[in-house]
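Note that one protein chain of the assembly has been removed; the remaining protein chains are unaltered in position.
Right after this comes chain A.
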């Protein structure tokens, strides 16, 4: 039976069925490439075959793909260079949880409720990652978010999803909630809330590419020695004595996993007490060094170099703009 497409008027030159999948490969690719972002997104939601067509041609210029985990659902923001698309996928508290019936999408020129092609939350999350070819940035930032949510279900739907960054601001990150983070294991994790000793230790032993801890969470030398993250950022203060002890232990091969440390530091340059009893080399007063931190190239001066037992060198400096004590292990790439 023929049908009249939605929104068309009687007598209008309307478009009827067209066997897209029977087109020659080059033509099918051409058609897909000619769809604008909104239609490309909608087309990708038609079926897995359509998704394949889209992913074979679509290389979006994307700033980021984020997901905010909320009590009633997942809020995605697809930040393209020229427009933002917001997607909301609700979840229910049925046991076992069922796939969402609708996907709510907000395009720049209006909102649409799209029927879910019977995909689970897990598949929908992967769908966005595949179509937009991007790892996720996750957020948990409101009290209402996590309380009442089936954590097991969240762990299930996010397990194996690639998160390049995850920020947890509020509510408290308990050991129970930590299970979610451990099942996601993002590359960068920023728990912006205070952490109990148990949770702090739990996070420190994970192999993050970057972990940021904030006061009032306390971080002592013992914590630093068990850290498995490659980069550790901390906005708390360490005394010169603490740093002196750490550098001595590092020279003696303690915690060789850490490659970068960025801690708050009050002064503009390193106090000599930090290097008391430590053989080191000082960069000339006119010299400077370019290093890349957080994807940004910065210039540091008054750099001091120390040498580990196995011959690996590390540079220690203060980046005055950020008031940060910087410790970077020098390898071939740095």
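Rule of thumb we're sticking to: a contact is a pair of C-beta atoms (placed from the backbone, for glycine too) under 8 Å apart; a residue touches a chain by one contact, two chains touch by 3 or more; residues count from 1.
The rule we apply is simple: contacts and distances are computed from a predicted model.
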Protein that the absent chain corresponds to, by UniProt name, given "small monomeric GTPase", "Skp1-related protein", "SUMO1 sentrin specific peptidase 1" or "GPI transamidase component GPI16": "Skp1-related protein"
Of A:37, A:183, A:202 or A:255, the residue in touch with the unshown chain: A:37
Residue of A:58, A:91 or A:153 in touch with the missing chain, whole complex considered: A:58
Chain A, residues in touch with the chain not shown (by the definition above): 3, 5-7, 13, 15-24, 26-27, 30-37, 39-40, 42-43, 45-50, 57-60, 112, 114-115, 117-118
